[in-house]
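Here's the structure, in structure tokens; my notes come after.
Complex shown without one protein chain; remaining protein chains in place.
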Amino acid sequence: MREYFSNIWSGLFTVLVGMKITFKHLFEPSVTIQYPDEKPKLPERARNRLYVNMDDCIGCDQCSRACPVSCIEIETVKALPTDDLGKTSQGKKKALWVTKFNIDFAKCCYCQLCVFPCPTECIYMTETYEFSEYQRDSLNYSFVTLTPSEIEEKKDNFAKFEAEKAAQKAAAAAPKPAQKTDE
Amino acid sequence: MSDYSNLKTEEMVLNMGPQHPSTHGVLRLEIKLDGELIVEVKPHVGYLHRCFEKHCEAMTYPQIVPYVDRMDYLASMSNELGYAIAVERLMGIQVPERVEYIRVIMAELQRIASHMVALGTYGLDIGAFTPFLYLFADRERILSIFEETCGARLLYNYIWVGGLSHDLHPDFIRKAKEFVTYFRPKITELNNLLSYNKIFIERTANVGILPIETAINYGMTGPNLRASGLKWDLRRDDPYSIYDKFEFDIPVGKGWVGTLGDCWDRYFVRVLEMEQSLNILDQALAQIPDGDVTSAIPKRIKPAERQIYTRVENPRGELGYFIVSKGGLQPHRVKVRPPSFISLGLMNELCKGHLVADVIAILGSIDIVLGEVDR
Amino acid sequence: MKSHEEIYNLLKEKFGDAIGQSITNLPVESFIEVSPLKIHEISYFLRDDNELLFDNLMLLSGLDDMNDKKVKQEDGSIADVPGTLSVVYHIESTSFRHKIVLKCSCPKDKPEVESVNSIWRSADWNEREAYDMFGIIFLNHPDLRRILMPYDWEHGFPLRKDYKNPEFYQGMKVPY
Partner (left out) sequence: MIIYEYLSELFGSPVLASVIQSLFPLIFLIPFALFAVWLERKVSAFMQDRIGPNRVGKHGWLQTVADILKLIQKEDITAANADKPLFNIAPVLVFAGSYLAFAAIPFSSAYIGSSIDLGLLFIVAASGFVVAGILMGGWASNNKYSLLGAVRSAAQVVSYEIPTVLVILSVVMLTGSLSLYELSEMQTSSIHNWILFGGNAPLLQKILLIPFMFIGFIILYISSLAEVNRTPFDIPEAESELVAGFHTEYSGMKFAMFFLAEYANMFAVSAIVSAIFLGGYQSPFGYLGNTLGLTWLVPIEQFLWFSAKGLFFVFVQMWLRWTLPRLRVDQLMALCWKYLIPIAFVNLLIIGLIVLIKI
């Protein structure tokens, strides 16, 4: 019998306590941020879309190898001895034409693992976080500064250079076995 | 008198999930019902299977860290801590003291954040919507603290093998201390609003009772095991990191309002654990030493041929990593012992003989994260 | 609290041949090799012996040992000798706080291990997962189905080292 009445009492009492709390909250300011109108300030370490500063990129492929989801694709062509690629802002000499530098943000998991190994600090996270697209393909960003024709040219140049080199080598190497057969 | 002898009764199969408001993700429960009484519950998992263990075989050790985040996405820091400790023990790395302190702080903040979701969604399951949003608003504070330090709110990639990706943000200590003082009264508010509510107690007390022998036999760990009355906490019983330096209690279930090991005990043990985590945070934030956090990160992680099983106390229980190395840059095998996976195996045992509404109460009380169940 | 050696000796004394060697030269974790068809009996003893009381199975994991060998036969041809699949049991006692690791290996072409489901119920889903991923058959398991992979997965056991991705799954190209 005592339990019966204590049940009634605790039922009513705890309900009233709860109602008091929610009533207090009626007059508390809301915590909502009205997103498209007011945007929260992102902390400086916030990890969002990647950016590659191609002026500094030396094409070392380290970011691509660090990426756990393989969303970075890099292709490079060796520069000819005659080419002058300039230097990075830190004074490193560049030796490779970067003919392909694609980051697929549909795959990217924003883990920042690619940022740490970069020797020239040319790949980094920016503050842009609104870049949704209607087509999945348009999330595949290309950072290459060379035009397609330039890329073709560099590739051709290098192929020619290689061919020449091979020919030279062959020319240099060819007489030897010939001499040997003579002996 | 009418003749009821030709009336047929049959068991009904109710398919709960994978799309259902309170299966906590994509879990499918095949429930055999007799009226509203449960005869059998068959959980079907695997809808969120992301081949974690297969992926690990093709990843180098540091690359696994982002994947580890995505298992129990409500407790990423704790997952990372476990993984980092496992690989460090595998290679015999000693990490600086500051790193250990930061890791403990992060793990405890994460524990609070994770329990907030657990308790909030539990209230939601029972039908109380408001505590859920209060807790989520407070959880945002923790996430903002995390974001400032490591740049992400949910999937941190912060605790690395041998160290941390960044040092603490200069504001971190102040904000964390603020949070600790802010959050203490909020626990009382939660208790008054939800925990001690008569309806809530009625719904959860004496429901889904888990005796201690069954709990151990089914491999329950963490708060679920402690709620059944066993004082078993890996932070004490199998110490890792620097938990032996801190003073804290291990709350165990006492059958406060019902039977020992019922849903309310499991719920309330989590509430008490949040208080203990605040205690640990108090101490750790006061004692944190200076130092470098990246000095012990190895250039190349290539353990010799050996195997190890390491476990840590996650918010959901014992998270274990069984790592087998064959000497390469990639692990030969990473097997995870996900606490939610093991806990979910108990559903049938707990639910038998209860009502449909209790399935939700029980499922919420064992607190699973489907990302971890399926990996 | 018993050490690894003590437990090993105890087991060796009781079960003799069913217990293989105790591998302790590893720097981080030692384990005891156990016969796969005796594991039920041994587990039963481990759990219920008053001095051991291993009441908690922490983890049961499948493992591909990756020890397939190519052996030259007498006629000169090279034959594949399939390697072994292993099941690793990490067990502990909540009352004595000691731990032990058991490992039983079975050949890949006949991967049969006794189920310990009736001893530690937590083995239930773990064994299903080991079956799902490695195709290890657990004898006397009450409900050995796939668990994480789709029930209609016909393309083998993905965590075996010799697993090949299927080209098509239900008419869909892989990867899509």
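Order of writing sets the chain letters: A, B and C. Residues in each chain are counted from 1.
The rule is simple: a residue touches a chain if its C-beta (ideal position, glycine included) is under 8 Å from a C-beta of that chain, and two chains touch if they have at least 3 such contacts.
Everything numeric here is computed off the predicted structure, so don't read it as measured data.
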| item | value |
| --- | --- |
| Touched by the hidden chain, restricted to displayed chains | A, B |
| Hidden-chain contact residue, picked from the options B:46, B:123 or B:320 | B:123 |
| Residue among A:30, A:82, A:132 or A:147 that touches the chain left out of view | A:30 |
| Among A:6, A:22 or A:90, residue touching the chain not depicted | A:22 |
| Chain A residues that touch the omitted chain in the full complex | 7-8, 15, 18-19, 21-23, 25-32, 34 |
| Residue ranges of chain B at the interface with the undisplayed chain | 12, 14-15, 20-22, 36, 123-130, 133-134, 137, 193-194, 197, 199-200, 202-203, 355-360 |
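Criterion: only the chains that are shown with their structure count from here on.
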| item | value |
| --- | --- |
| Distance between the centres, which are taken as Cα means, of chain C and chain B, whole angstrom | 27 |
| Euclidean distance of C-alpha centroids - chain A vs chain C, Å | 40 |
| Touching residues on chain B, where the partner in the complex is chain C | 45-46, 49, 51, 53-54, 57, 89-90, 92, 214, 216-219, 230, 232, 237, 304, 306-309, 311, 318, 320, 322, 324, 326, 332-333, 335, 337, 341-342, 344-345, 349, 374-375 |
| Complex interface listing, chain C residues touching chain B | 26-29, 31, 55-59, 61-64, 66, 88, 90, 94, 97, 101, 120-122, 124-126, 133, 146-150, 158-159 |
| Of all residues in chain A, those that touch chain B in their complex | 7, 10-11, 13-15, 17-18, 21-22, 25, 31, 43, 45-47, 66-68, 109-113, 116, 125 |
